[in-house]
Structure formats: C-alpha cells, structure tokens
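One structure is given here, and the rest of the page talks about it.
Only a single protein chain was left out; the remaining protein chains are all shown in position.
As written, the chain order gives the labels A and B, with residue 1 at the start of each chain.
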Amino acid sequence: MSKALALTGNGACAFAMRQINPDVVAAYPITPQTTIVEEFSSYVADGLVDTELICVESEHSAMSSCIGASAAGVRVMTATSSQGLALMWEMLYIASGLRLPIVMHNVNRTLSAPINIHCDHSDSMGARDSGWIQIYSENAQEAYDNTIQAVRIAEDPKVRLPVMVLLDGFVISHAIDRVEVIDDEVVKSFIGDFKPIYPLLDWENPVTVGSFDGLYGYFFETKRMQAEVMERAKMVIKKVGNDYGKVSGRSYGFFEAYRLDDAEVGIIVLGSTAGTAKVVVDNLRDKGIPVGLLKLRVFRPFPLVEIVEALNHLKALAVLDRADSIGSFGGPLFTEIRSSLYDLSMRPLVVNYIYGLGGRDIDELQIMKVFSDLQDIQETGQAKKAINYLGVRE
Amino acid sequence: MASLRELAKKKNLLTGGHRLCAGCGASITIRQVLLASNYPLVCGVATGCLEVSTTIYPYTAWRCSYIHTAFESVAATISGVEAAYRALKKKGKIEREMKFIAFGGDGGTYDIGFQALSGALERGHRMLYVCYDNQAYMNTGIQRSGATPLGAWTTTTPAGKVIPGKPNWRKDLTACVVAHNIPYVAQASPSHWKDLVSKVEKALETDGPTFINILAPCPRGWRYPESKTIKMAKLAVDSCFWPLYEVEEGKYKLNYQPKEKKPVVEWLQLQGRFKHLFKPENQAILEKFQANVDKAWENLLALAQKT
Partner (left out) sequence: MKWDIRKIKEWKFYEHPQGITIPEAGNAHYYPTGSWRSQRPEINWDKCTHCLFCFIYCPDSSIIVKGEKVVGIDLAHCKGCGVCAEECPKQAIEMLKERV
C-alpha cells in the first residue's frame, strides 16, 4: 500500500531515512541540506527511529564518524551539500577504499567563491572520481525512491560501496511536491538486514581496518578491485531498480529516455532540469519536430554501453552541464558523453551547454534555444561552437 | 592496581614484529596502555608513526580490533565506532562490555586533530583518547608541532644563524582538555608505569570521555641514544617539565612530586635537539625555558591545593 504525501525534497529524504531506520547517522548542517538533518533529528527526538544520532562538529568528522560506525558493523547514513562535501573530500576516498556501504544525500549546491547557496553540480561532479556510486534525482519522488534503493545497492555483497544520492538544492530540496511513499514494513523488508563482513565489534575475531600499504605495494590492486566492483554495481543497480518497481510501481534504470527512440536531435541532462526539458520536448513534438531527451540517473558507475545504444541514432546531441570544469574541454558530463560516442562510425555531433551555475534559472526559452541550435547543426552538418554558456550575461 | 607480575600474565595486545624504531617511546607507552585494559577493545589510531609501523599490510601488530582512517580524524572515527556499539547494545545485539581507545600523536592531537578531539569530548562519547606526545611530527621526519618545546631544533625550526630553534613555547593541551569539563583528564609518563596503568584503568571505568596525555620520548627526533628512552621520560617528570597529575571531575591531584626538583637543563643537555641552546648567546632561551617550567609547575601546585 502506498500513499501520496506533500513533501519537500529534503522532507522526502528524511522520511525515507526514518523508514530505513539506520543504526547511526552522523551529520552536520549546511544550506540547503539542513532540513534533512533537522527533520531526521525530530524523528530521533520523538523516538520514531532507533538511530544513534551524532551531531558532529564538522563534515570532516561527519564522514569520519560514519566510516567508524560502518566499519564497526552497522547501517550508516549522512547528508551534506557543497562546502560540506568539499570538507569531507579526504574521507570520501577512505569510505570507498575501505568498501563501506555508507549512504549519503548530497543536496547539490555550488562551491565558493563567491559564496553562493544555490544549485549547481560543482560539488558532486568534483567527487566523481572518489569511488562513490552517484545517483541523481529529478524531483522529490525520485529523491525518496533513490534513497531506499541506495541502501540495497550499497550493501549488496557484490558491491559494498558508498552511495551518494543527489538532489538539486532548493529546486528539489525546498519545493513541496507530491510524493508517493511506500509502507514502513515494505521498506524494511526491501532493504533487509545489514550483514557486515569484517565488523570491528566482533570482539572474538579482531581485525585491522585501514592497514598501511607502505612497503609491498597492494594499493594498485585495491583500486583495481574498486573499479571491478563499480562495474559489477551496474547489474545490482538494474536489479534493485526492477525490484523496487515491484514494491512501488516505479521501476528505475540507469537513465530515462524521453521520446528519444525516434528523435533526430536530443539533449542530455542530470537532475531537476529534466522536468523543464520534458515540457520543451513535448511542445516541439506537438509541432512535429523530432526531439528527445536522455535524463541520466546513474552517473557513477557510468552506463557506457546503454548510453551509446540510446544516443547512437541521433544526428546532433547537446550535453547540458550544470558544472564547469574550468580549463577543460567542456563540462564533466560532456567530456564523458562525447568520449563514449567516439567508437561509433556514425556518431552524432555533440555540443556542450554549461548552464545554471550558482542557481541561475534555466527556463523553457533557453532549452528551446538549445534545440534550435541543434536543428541548425543537423541541417548544416557542423557545430559552430562546441562549448557554450547558456544564460550567462555575455 | 595490577602488579607487574599480574600484568605479565595478561594477553599482550601489541605483538613484536611491528616496525617502530628501536627504543621507541610510543610503543612502550602503547603497550602499557593496552596492558591496563580488562576488556575487548576497539582502538583507533591517527596517521603517524604508530599507525604506519604497526599495520603494514599484510601484517598487523594489533591483537584487538583496530581502525585507521586519516590524520585528523581518529576522535571522530572512534566516536562512530562507539555510537555503533551503543546502537547494537540498545537493540540487544551485543552483550559484552567493550571499550574504545583513540590514539594520536601530538601532531594528530595538538594540531590537525584538535577540532575532532574537542567535538568528541563535548559530545560525551564513552571513549579514552590517548595522546602519545613525542613533541614533533616524527613520522614525516621531525617537523615542529604545537607540542614542540621552546628552542628545540626540528627540520622546520632549524637552529639557524638568526633563529635558534623553535621560537614559541608549547601548547598546554592537557589544560585545553580540562577546559572541556570531562570526567577524567590525566598526564602520564611510561617511566612511571604504575601511575600510567592505574590512570588507564581509571579512565576505562569512567562513564564518559576521558583523556590521557603521555610523554613518549623519541630517540630519532630528540637526538639521544635509543637505550635512554625511559631515562628521558623520567627526567622530564623529575624536572617538572612533564608533571604527573590527574583532574577528576574538575579536581586536580598531583600524582608525583619529585623529592628534589631537577633543573630542566639536566633534561635538555642530554638531547641533541637542544644542543645549540648551550652556546653562550642562547643563555637567555635556557633561562626562559626554566622560567616557563617553573611558572607552569607553580600554577599546577596552586590548582592542586585549591581544588
């Protein structure tokens, strides 16, 4: 039995956390994540969860405590944003290197300077090489659904990697949306019990976690193993997405292909912008223009084969990046998408639009402009400019 | 209080085969701390000599559960372990009484890990934090830390032509920790093993966060022959540079008063890191050093009398 509630994105995340009932949450407040921790704290204060909540003195300590608790052998969650994620940086790599299935919300917000509290993906994109699984959400519903799936994915014995659930700051985190939630009992049985492999609290079998690879050189092997399990995670993510469909009526894959099958030009986006883009796609389709959209959900592991299969028939493709990689050839999503298509003998022309930095609004007109550029590219067979900034005063 | 005969019968939780230097003060300290425990332990260690030398994969010298994460994070990491323990205990999934110890060197405690330590103490985790203070960043090759004494040579405070060693006095970390109003804080030295072991026993029986700052002489960094480690610790205590005291629920207690307070130069002159201070032009630094020691000692005596 599911029911619909009016929840903010952060409220939906906190609601899912209550249902997951993690053993330990260690977190620190930061805009725009704060209301997740606040709402979860009220669940703790009201005795609705059994969680030991550690209100740490920094995000660095938040992730350090999560690592300690997870290595101890219990289910652990946290949440952060922006500067908080940046402060955790060092510990992100340690969480994944030690193969600890910590689940964390990152409410996407840009990085200073100048200080700005609004959405872009600079924070999580910077963490894309940290060995965490990254799952992006389009709206509060997906943020809720992704949270529950993240626990199963992270803790799968074939995976054992930390998972970051991403949602756009303010656009999703603070907007009230209709969210269908599933029953507490269903969530409980869906995620099952956490079975640690080398728990520190198993005092009869003491282990050394975080050993030093100083002299013999097994570091490379551990990284190779992380790459291997990240690859394996694809299967698990797919299976969990299907299983989730059975209990909720909403199945998930690596991405959503929206009116893409017979499209000639398309765009690819992450997160909440997909909602706006769908409206534009519908409008253009009404006019008989064959456009489509790929909304990428799973950025790590990068679903290369499936992406190529979904995009290979396009004539022109625009990659919308809500993060810049200053000094690089385009945004992070662009470089990966364009590289993925390289092996095709017939490949779409691919251009990049960097948009929405520091919360700059993206509207239908801007997306219309992208599609009209794409139609030009399709007609002329050439892209005048590969890297474009959308919505900036220039 | 256990006798040496009793301690020698206990399971040794730090095996030989670790790669700490010959005569290392840290390993003597850690052995004594571990011998004091009567419980299954989870120990966290901050990045440093102790960490890199005792857990070189695929070998570990630790016979209890052990975790290392990063340099500044041991207090937070053990906070997490202890919270996980409470979570399982509450649910009846673990019965056995366990104890949690975080070990950090002076770099990982006085400096980079200070914030995490302060946070963990304030939150009231039931854990013991042990700082093994060897007065510099020894693991990276003897750089000055907040614990390095005045005038000491280190590789980042060399005894130069213009600046003769470290220009600053050291941070009084034990006093900083006392200011957190936690139930038990102490200073100890491996030369006084009985005092050290009983402090650890007391700390582990305390309901709440506890802290022990232990002087751990380092033959490499202090520049003295490796057989003299315990002598170095003892002279630091007898010169009142490193007083042995404890603060229980805010009440100060001096655990050892030397019969005769030795001049601090007796300790300094045996260490190569202070060699340059014995040149005539640096006489004032030696005097300042002694004055600082005297002042801190007088303060401590007053506190012990007052509370």
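In the analysis below, a contact is a pair of C-beta atoms (placed from the backbone, for glycine too) under 8 Å apart; a residue touches a chain by one contact, two chains touch by 3 or more.
Everything numeric here is computed off the predicted structure, so don't read it as measured data.
Enquirer: Out of B:23, B:80, B:108 or B:151, which residue would touch the omitted chain in the full complex?
Expert: B:23
Enquirer: Mind pulling the subunit B residues that touch the left-out chain?
Expert: Contacting residues on subunit B, toward the hidden partner: 4-5, 7-9, 12-25, 27-28, 31-32, 35, 54-65, 190, 193, 219, 225-231.
Enquirer: For subunit A, which residues lie in contact with the unshown chain of the complex?
Expert: 97-100, 160, 197-198, 205-211, 213, 216, 218, 220-222, 224-225, 228
Keep in mind that, in the parts below, only the chains that are shown with their structure count from here on.
Enquirer: Would you mind pulling out the distance in Å between where the CA atoms of subunit A average out and where those of subunit B do?
Expert: 43
Enquirer: Give every residue of subunit B touching subunit A within the complex, in rising order.
Expert: Going by the criterion above, the answer is residues 40, 42, 44, 51-52, 55-58, 60, 62-70, 72-73, 75-81, 83-88, 90-91, 94, 96, 98, 115-116, 118-120, 122-123.
Enquirer: Contact residues on subunit A for subunit B in the complex?
Expert: Touching subunit B: residues 23-24, 26, 50-52, 54-58, 60-62, 64-74, 76, 90-91, 94, 98, 200-203, 206-216, 218 of subunit A.
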